[in-house]
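Just one protein chain is left out here, and the rest sit where they should.
Naming follows writing order (A and B), and every chain is counted from residue 1.
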Amino acid sequence: DGVAILPAPQNLSVHSVNMKHLLTWSPVTVPGETVYYSVEYQGEYESLYTSHIWIPSGCCALTAGPECDVTDDITATVPYSLRVRAALGPQTSAWSTLKHPFNRNSTILTPPRMEVTRDGFHLVIELEDLGPHFEFLVAYWRREPGAKEHVKVVRSGGIPEHLETMEPGATYCVKVQTLVKAIGRHSDFSQAECVEVQGEALPL
Amino acid sequence: MKNVLQWNPPEGLQGVEVTYTVQYFIYGQKKWLNKSKCRNIHRTYCDLSAETADYEHQYYARVKAISETNCSKWAETGRFYPFLETQIGPPEVALTTDEKSISIDLTAPEKWKINPEDSSVSMQQIYSNLKYNVSVYNTKSNRMWSQCVTNHTLVLSWLEPNTLYCVHVQSFVPGPPRLAQPSEKQCVSTLEDQTSVFKVK
Partner (left out) sequence: LRRCQVSVDTRHIEESFQEIKRAIQAKDIFQNVTILSTSEALQSIKPSDVCCMTKNVLAFYVDRVFKDHQEPNPRVLRKISSIANSFLYMQKALQRCQEQKRCHCRQEATNATKIIHDNYDQLEVRSAAVKSLGELDVFLAWIDKNNQETSTA
């Protein structure tokens, strides 16, 4: 091990939105040199049962940027400890550990982008693909007094999904929220978007 | 659950007659078992569906090559778990149309049978959470949309008359990733509009 004269990174923090977790820290600067960083993590299992084991991050075993996407490391809904050290050639700093373990159930959840369209009388929605953890709760209703709200769970984004067969001369509105079963939480609902179907329906 | 062992012929033996012999092993049992119909065969595949019919067990298979007086070492598969690894075939899809609707009737794929006369076992009986992803393509509007269903009949109503719609359906079982073939694409046209009542703007 190089002599630890290199200062340890400071101000570690995790910013997590929609189950994407970014670990950031203040860079260690050495004039004229590129400082690299190593990131390691411990899940609650390791800290309880094999506390001597720290696992190298899948993405940032050695990285130049003062940040690391730890999304693929944090893969369970338990507290994770994270630590970073600086490296310059053979020299390495001491480890700097995140003050409070991070649990992905604290991630910020936002509604997805959505595109509400129709194919003739068929109401179709396409949702932003936010990744494998995400399902979507879609609420839709016919805009009229006392309208009943229908709810449908859409398993994944990125594919146009049929919602409803609409009746001519009506307007239908849709709103959506993200559902993440892995952490048992959901986002707020999005703004509603409405679609109108002209077409005069003559009595049959 | 039709489970076929396949392999590539050994390299560098062009022009030499090579035959193969296959054995299989039920994980947790005691010894390798011969597959009599795959002893000294020339083809490079062997149907082990009957031997691996109990899909909740796990299996290994191995094959060796024999030429004149030489024998290769056994080449062995990894552990094969039919319940998790079998591909789920597409359902049977029947379409019927009228002016403004298409009725889609689905029949779950069937488990492979040792004898054709044996009674059929639906894959739905094995995978109670079997679902279908129905994809519908409107050739006039060039729009595609899909719908996930669990029951076996889906009626697409309020379609545009005199329009060709194409449908294909894929079975899937929530759980570990597995391959699944979609059904053949079928296209049907809704009938002429008898009443020319509805004009969609």
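We adopt the following convention: a residue touches a chain if its C-beta (ideal position, glycine included) is under 8 Å from a C-beta of that chain, and two chains touch if they have at least 3 such contacts.
As the structure is a prediction and not an experimental result, all values here were calculated from the model.
Asker: Would you mind spotting which of A:9, A:43 or A:111 touches the chain that isn't drawn?
Answerer: A:43
Asker: For a quick check of understanding: of B:14, B:69, B:128 or B:151, which residue touches the chain that isn't displayed?
Answerer: Hidden-chain contact among the options goes to B:128.
Asker: Could you tell which one of B:18, B:66 or B:84 touches the chain left off the display?
Answerer: Touching the chain that is not displayed is residue B:84.
Asker: Among A:24, A:77 or A:117, single out the residue that touches the unshown chain.
Answerer: Spelled out, the listed residue whose C-beta touches the missing chain is A:77.
Asker: Considering the whole complex, not just the chains shown, which residues of subunit A touch the missing one?
Answerer: Given the touch definition above, subunit A has residues 43-46, 48-50, 55-56, 58, 61, 73, 75-78, 80, 132-133, 181-182, 184 touching the missing chain.
Asker: Using the document's contact rule, name the residues of subunit B that touch the chain not shown here.
Answerer: Output for subunit B: 25, 27-31, 56-58, 60, 78-79, 81, 83-84, 128-129, 174-177.
In the analysis below, only the chains that are shown with their structure count from here on.
Asker: Please output the residues of subunit A touching subunit B within their complex, sorted ascending.
Answerer: For subunit A paired with subunit B, touching residues are 117, 119-122, 124, 155, 159-162, 165-168, 197-202, 204.
Asker: Which residues, counting only subunit B, touch subunit A once they are in their complex?
Answerer: Against subunit A, subunit B makes touches at 136, 138, 141, 143-148, 156-160, 195, 197-201.
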